[in-house]
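With one protein chain removed, the remaining protein chains of the complex are shown where they sit.
Going in written order, the chains are labelled A, B and C, and every chain counts its residues from 1.
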Amino acid sequence: MTEPVLSLRGISKRYGPLQVLKNVSLDVYPGEVVALLGENGAGKSTLSGIIAGSRTPSEGSMTWLGQNYAPATPREAIDKGVVLIHQELQLLPQLSIAENVFIGRWPMKNGVIDRGQMVRRAQEQLSRLNLHIPATRKVAGLSTASQQLIEIAKALALNARLLILDEPTAALGGTETEALFEQVRKLRSEGVGIIYISHRMDEIKRITDRIVVLRDGERVQEFADSATPVRTIVESMVGRSLDRLFPALPQPTDRPVLQVSGLTSPEGSFRDITFEVHAGEILGIAGLIGAGRTELVRAISGADPISAGSIRLEGEEIRLRSPKDAIAKGIVMVPEDRKDQGLVVDHRIGENIVYANLDKLSGKWITARAKQRLAQKAVVKFGVKGRAEQHASDLSGGNQQKVVIAKWLMRDPKVVVLDEPTRGIDVGARAGIYDIIVNLAKQGVAVIVVSSDLEEVLGVSNRILVLAQGKQAGILSREEANDVSVMELATI
Amino acid sequence: MVALDINEQSGPSGGWLKKLSGATGPLIGLLALCIFLSISTDAFLSLRNGLNILDQITVLGIMAVGVTFVILIGGIDLSVGSVLALSMMVMGWTANIAGMPMPVAIGFALVASAASGLVVGLLVTVFRVPAFIATLAMMSAARGVANMITDGQQIVGFPDWFTMLAIDRHFGILTATVFLMLAVVLAAWIFLHFRAEGRMLYAVGGNPEVARLAGINTQVVTIGVYVVSAILAGLAGIVLAARLDSVQPSSGFGYELDTIAAVVIGGTSLSGGAGGIGGTLIGVLIIGVLRNGLNLLNVSPFLQQVIIGVVIVLAVGAETIRRRRA
Amino acid sequence: MVALDINEQSGPSGGWLKKLSGATGPLIGLLALCIFLSISTDAFLSLRNGLNILDQITVLGIMAVGVTFVILIGGIDLSVGSVLALSMMVMGWTANIAGMPMPVAIGFALVASAASGLVVGLLVTVFRVPAFIATLAMMSAARGVANMITDGQQIVGFPDWFTMLAIDRHFGILTATVFLMLAVVLAAWIFLHFRAEGRMLYAVGGNPEVARLAGINTQVVTIGVYVVSAILAGLAGIVLAARLDSVQPSSGFGYELDTIAAVVIGGTSLSGGAGGIGGTLIGVLIIGVLRNGLNLLNVSPFLQQVIIGVVIVLAVGAETIRRRRA
Partner (left out) sequence: AELKKVGLAVANLQANFFNQIKQSVEAEAKKRGIEVITVDAKGDGPTQVNQIQDLLTQNIGALIYIPAGAAAATVPVKLAKNAGVPVVNVDRNAEGAPGDTFLATDSVASAKNVCDYILKQAGGKGKMVIIHGQKGTTPEVDRSKGCAESLKAYPDVKVVAEQYSNIWGQDEGFQIMQNMLQANPDISIVFAQADALALGAAQAIKVGNPSQKIVLGGFDGDTAALEALGKGVFDVTATQQTQKMGRDAVANAVKLAAGEKVPPVQLMDATLTTKDNVAGFIANHP
């Protein structure tokens, strides 16, 4: 066998008293795709950061092509050919796509930036990913999916010898994921070493050669064969057996809670949408990226205005001018972007939970104890791994997501909208979130789940509304719905 | 279990000190300053001088409370000095030229202040003018109006009971104006810590979009905060009028930067969402004690400017170094 | 393949207007102002008055370039007025009291300015003092030092060739100082648009963490920007000295807010990462034309303050409304 491009030996990382990585060793060979799996908070991103020079290990050593390797800055790592696609988007919204793709390494000619070349080369990278947007456009206002693809284009433009992809597909739909895989396979055949991090098991099986599992910062197991049954891999990740991902759905009642008819957005991102959700029912909303799902549910929860149509709650027509109106009436939304819309990440978990319940406390004295009780109850009830007085930014993505859900469910809502509820969340935690969703339905709540993960919509929905380019393509019952029928409607 | 509303900045443990929201560094600075001055001058450590300092910080203290609110929601207010002047002139004109009773004059002054705050609030929320620009414009406009009321002239001489508010030391200790400042500080502290509306400021400052999606009416909060800041600036103007027994339209020139400095020295973050009143009080005291001390030390006026610059940096830089160690 | 994003198709087209990055509203405001003044006063629309306005904005224009850089990286610089005074006094002292040749004096002045910028830059990066506080402290300290150089006295009378720089209109049009300002503006524009270092400012201002991960040395960029801003403030001080044929330590008082206002009116965002020199030039012109016009109209000084406030808001608010329509 050839030399590994990168070897890690005994890497540990501590944040104060918290040990995030323990004695991790890993080799990556040219032309292979290594899957790095683990629960939220297992230390995958931390390890990636260490390899890419954005964090320094507390202990341990690395070698790069046989040489000692200890990058002090991301720049050093990039110069060697180690490229990391971060889990969080790292784009500058005010600059053009082309400038983002070449950030910090803009092509120069005669001492000035060669804009012509820059745009041309950026455009090439975009088309490799089937993204047909002018590279001169500003990043601001692009959908999350497009931004994620630009992030990938940024890495592709770097001629990496080792590419780390930290959950690149969390914000992508099926077609975009295919385009990405094609590029990954191409790089692999060119001898690039690849570390691939994802929570989507189907992807892991399709694209990776070898699976390394981290648990609580330790390397617990390696599966040389990607044909290993998912159940085995998952058990190794979570340290216990997970009998099923999706719980049994309850039978919905025939009492409609939310009725939407002819709903149209002012910008036309969705048009003439009509459906109803019953008490105890879970309605899935599926569609391709950019189909207008997020816009639709934002309008239902009062975050965006509508230009036509009506919303009825328990038979009564309601007008929503702001999220405040919707919340007061019992409609709450878990937004798709937890960092920008769901949480004040610099504030404590407890404070974040209180923020969603301030109207209940309004006019009364908020004592520390009252807040504490509310927050602690939420933390315990929804199994957040953390304490109420911790900062939200200290939690892993999955636990942050649970905090967002918890802050709303403390209100006993009538309608709960969840937009991409398990984006970036590990299988174990995912099962927990599905349990929460199904429990809500059991208690008679009307639930709407928007998801780009087809398995997920199929698994938790009583019925599925499919959107295609802003139009309602159809509603499928649980019996009618399968990946083929949903995709057919979605690509109309 | 640890109390929840401990400071917004650092770890979960710790006692009352933590309530100061990241102002531990400045607090240490303040104490060091006081110890140094007590040793190096005779006059500093005396009840009389302490009371003088309290007198001297009333105006700054009252304004700083309003500006703390503004900075907490991630805004900025450059208009407080001018609104203070506007309030003074409205009060002086109503009382001494229109001849109405003092309480009515004070009422008018506060209404005029509130109105300028409302204009700023509407500009910021409805017309999306950046707070820096909206309040800069108000700084210019309110000063102009204050000047126009009497064509730039001052007005002297108010009823005795009014000026006595700033002079009479009740129980031999606190003047009514100092008492007013302490009451404002206390009320603001309670409001921020224990009222839902107070916590809303932190939410809006932390992330306005998250706050809006959480059902907080960010526009109302923002407008309210600018109105309160302007009213407190107006109140500070009234206190100043009592202290000077006169009003003049050039009053409060340059106070906006002093006030913001006090708030930021006290640990409230200019990006919003973190900080509090306790820190602001420390910031105000640092500025007050420093000015008082430099005068007592007989430092030449030009050197004073240099020292003030250095101490401001030390007070804020100490906090950074303390945190880095932790 | 399904088109990804409807709005994302709107292309790269758009002419030179787009280059002004969000300053179209202010540009319209500037034009409206000029048209109004041309109609309402005879004196406004003449070559000579145009050249006067250019003369009058040189100092502000040069400082605004440096402050644009600072605001682009998400910082703020309150020290420019004081650094200007420091530079003037260092130059005056070196030339007239130490008796060295003018070019040496100018060199010393620029070195002193650069040093104060370096101190600010180090405070901001290494000691993590917020830029607002670091530059506020420098504002106080540099003013104090400027005063101490001559114990508050002014220095009058420089060589003829020096003062002629601000007087002699070469080819009957541009004085050397106006030419210098235009050169600074042009160089800055080219730097920001075409040099990698210029684009780094946008990256650091847009998101310092992203910039860091992309391998940009944000600390060096930040320090460099504060040094350049201080040097330009010092250069503005030299221009002012030539213009007034004298230096005094009170010069430049309050210029910091004027400068920031000009930059922000020109569409550069106070949160960093967006804006540019073209907009700043428009902002500087709006302020210059407005002051000139109000004087030509013989508007009373108090009313001028009100009008300036209103125009600032209109210039910035117009941009918002324009964008909302679009």
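What we mean here is this: contacts are C-beta pairs under 8 Å (C-beta built on N, C-alpha and C of every residue); 3 or more make two chains touch, one makes a residue touch a chain.
Since this is a predicted model, take the numbers as computed values, not measurements.
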item	value
Touch partners, limited to displayed chains, of the chain removed from view	B, C
Contact partner of the left-out chain, one of C:149, C:240, C:260 or C:290	C:240
Sole contact to the chain not displayed, among B:30, B:137, B:225 or B:240	B:240
Among C:24, C:135 or C:292, residue touching the chain not depicted	C:292
Interface with the undisplayed chain - residues on subunit B	43, 46, 48-49, 52, 55-56, 59, 147, 150-154, 156-157, 240, 243-246, 248-251, 253-254, 291-292, 295-296, 298, 300-302, 304
Touching residues (missing chain, whole complex) on subunit C	41, 43, 46, 48-49, 52, 55-56, 59, 147, 151-157, 163, 166-167, 240, 243-246, 248-251, 253, 291-292, 295-296, 298, 300-302
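In this text, only the chains that are shown with their structure count from here on.
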item	value
Gap in Å, rounded to a whole number, between the CA centres of subunit C and subunit B	30
Gap in Å, rounded to a whole number, between the CA centres of subunit B and subunit A	43
Where subunit C touches two or more other chains, by residue	none
Residues of subunit A whose C-beta touches two or more other chains	none
Complex contacts: residues of subunit A adjacent to subunit B	303, 322-324, 326-328, 333, 335, 340-348, 350-351, 354-356, 358-359, 361-369, 371-372, 375-376, 387-390, 407
Contacting residues of subunit C [partner subunit A, same complex]	1-12, 190, 194-196, 199-200, 202-203, 206-207, 209-217, 273-274
List of subunit A residues in touch with subunit C within their complex	54, 73-75, 78-79, 86, 90-95, 99, 103-106, 108, 111-113, 130-134, 136-137, 141-143, 145-146, 175, 268-269, 288-290, 469, 491
